[in-house]
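A single protein chain has been omitted from the complex, and every remaining protein chain is retained in its original position.
Chain naming follows the written order as A and B, and within any one chain the residues start at number 1.
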Amino acid sequence: MRRANVISGVILVLFGLLMLAVVIPAQIEPGPDGMMSPRLVPGMMMGVVVALSLLLVVNNIRAKGREPAEDATPPISGAELLALAKIGVIFAAAILLYLLVSPLAAGAVIVVGGLLALGERRPLVLIAMPAALLTAIWFLFYKVLGTGIV
Amino acid sequence: MQGFTKRGLLKLAAGALLGAVGLGHAALAADYPAGPITMLVGYGAGGQTDLVARAAAKVMSEQLGVPINVVNKPGAGGAVAARDLKQAAPDGYTILFHSNSVVNSAPFIIEKVDFTPEDFDYAGMITAYQVGMATQKDKPFNTIAEYVAWAKQNPGSSYGALSPEARLYINEIAKKNGLDVNIVPLKSGSEMINALLGNQVVMAFSGGIHYRYPDELKTVSALTTFRHSSAPEVPTIEEEGYPLGMDSRTTLFLPKGTPRPILDRLAGALQAAETDADFAKVTSAANIPIKYLGVDQSYAEMRDTYAKNKGIMQQAGLISN
Partner (left out) sequence: MSALLIGFQDVLNPATLFWVAVGVTLGYVLGALPGLGKATGVAVCIPLTFYLGPVAALGMLIGIAKGSAAGSAVSAILLNTPGEPSSAPTALDGYPLARQGKAQKALKMGLYASVIGDFVSTLILIGLAAPLARYALLIGPVEICTILLFSLTFIGALSGKSMIKGLIAGALGVFFATVGLEAETFVSRMTFGLLELEDGIALVPMAIGMLAVAEMAVQAGNVRKLDSEGARITDGATRADRVVLAAEWRRCLPVIARGTLIGSVVGILPGLGASVGSFLSYGATRKASKTPEKYGTGMIEGVAAAESADNAVVPSSLIPLFALGIPGSVIAAILIAAFILHGLTPGPLMFQQQPRLVADVYAAMLCASVILLIVGYTGQRLFAQVIKAPLRLIIPGVLLLCTVGAYMETSSVFSIYVMLFFTVIGFFARKLDFSFVTFLIGFVIGPNLELSFRQTLQLLDHKAMNLTNHPIAVVFILLTVAVVWWIGRGKKPAAPEDQAAHYLGQSKPKGRI
């Protein structure tokens, strides 16, 4: 975790500096006189983030030497990152289908994609589950509640 | 035989086709609506506009014989919903029920919004917003003139504003009379009521909901071009010498290019709300005056108010595009 702390600390410092130097001035106009500047609070927060992240980095670098050799496993496992990536892909496909085809297709892709990504291979489940869930949702929203998912 | 030349046949075919399309067009309009209609509302559920929209949807649904699904698409004061409406098909199955301020004043205030009255078609207006300046009942002023006198005696008083228009009014009044007023920002109508009832601010800009508290609050000025039916003794801001009256009404917006028969059909259904008992119950409970305007009147109202508001905003230096 030490190494992860240092890395995340550094990333946060960079993020904070980027916000302070580039994004905030570019995206927020100075406000009219007589009122607190709209840049104040975002700027303050990024200042806090930069300061505390530096502290985090320093603390963790210093402590590194003092600690006994520890569990070297990184906090994020490869499987978890893969899962995150898979979810990204599934949603990308779903959004595409939503924009090009229909919400129904998007919903189906989320369920089927999720099942496939997690290793489900039984065709019965792959067809029955999305069908059941989507029918239930359709029923709930269109029939019972009378609204539309536009 | 004479008549059957190739050309003639083509002409016949073209004529038949055109006729079919025309008939089809008319037929489309004739059996409109053939299915459910989606009514977008540009504010979140529960607000004044949403209330009127749902009540109107109920009436229109009965008139048209098809369900009307109300879908809230809040964002940027209605600009997000209006932008989505622009992209919908002009077949009358997607409509927007919202305050016309999204077209006749929002473009002058929010930079990214640049609608003009020509961007949409209109199928009638039904209620007006009783926009006014509200204050507590025990304050010693009942008109803007009296407020100005009071404010001069009490510099540093506070005024609640929940939009740039709200600030526009107080800035103009303060400028003209050299007043020292602190403008307190408010995020919503409820916050405004809270601030007034809790005596936090001396006066506030209200979209009409202050009329729900006749025992605690009173109106100091009607910021519309007409006197409020809920407070007929209160002069309008124009009567007091400031040419700043801006009207807003709930309007049925449709995508540009919707056939006129469909607009008429919708306007007719909307008009039924004028005399509907349930609709009246809702609007009177919320102190919302019903003022129906037909299709042509709606177009005129949009164009006139757009031009007028532009002038006001330019004068006040608010125009950003």
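Please note the rule applied: contacts are C-beta pairs under 8 Å (C-beta built on N, C-alpha and C of every residue); 3 or more make two chains touch, one makes a residue touch a chain.
Remember, predicted model here, so these are calculated numbers, not experimental data.
Visitor: Among the chains in view, which touch the chain not shown?
Guide: A, B
Visitor: So one chain is hidden, and I want to know which residue out of B:K112, B:K137 or B:K175 touches that hidden chain in the complete assembly.
Guide: Once the missing chain is taken into account, the touching residue is B:K112.
Visitor: If the hidden chain were put back, which of B:G35, B:G156 or B:G317 would touch it?
Guide: Among B:G35, B:G156 or B:G317, only B:G156 touches the chain that is not shown.
Visitor: By the contact definition given up top, give the residues of subunit A that touch the hidden chain.
Guide: 1-2, 4-5, 8, 12, 19, 23-24, 27-29, 31-32, 35-38, 41-42, 45-46, 48-49, 52-53, 55-56, 59-60, 63, 67, 70, 75-77, 79-84, 86-88, 90-91, 94-95, 98-99, 106-107, 110-115, 117-120, 125, 129, 133, 137, 141, 144-147, 149-150
Visitor: So that we can see where the missing chain sits, which residues of subunit B does it touch?
Guide: Residues 44-47, 50-51, 54-55, 58, 70-76, 79-80, 83-84, 109-113, 156, 158, 164, 182-187, 190-191, 193-195, 197-201, 212-213, 215, 281-282, 285-286 of subunit B touch the chain absent from view.
Definition applied: only the chains that are shown with their structure count from here on.
Visitor: Where the centres are mean C-alpha positions, what is the separation of subunit A from subunit B, in Å?
Guide: Comparing mean C-alpha positions, subunit B is 38 Å from subunit A.
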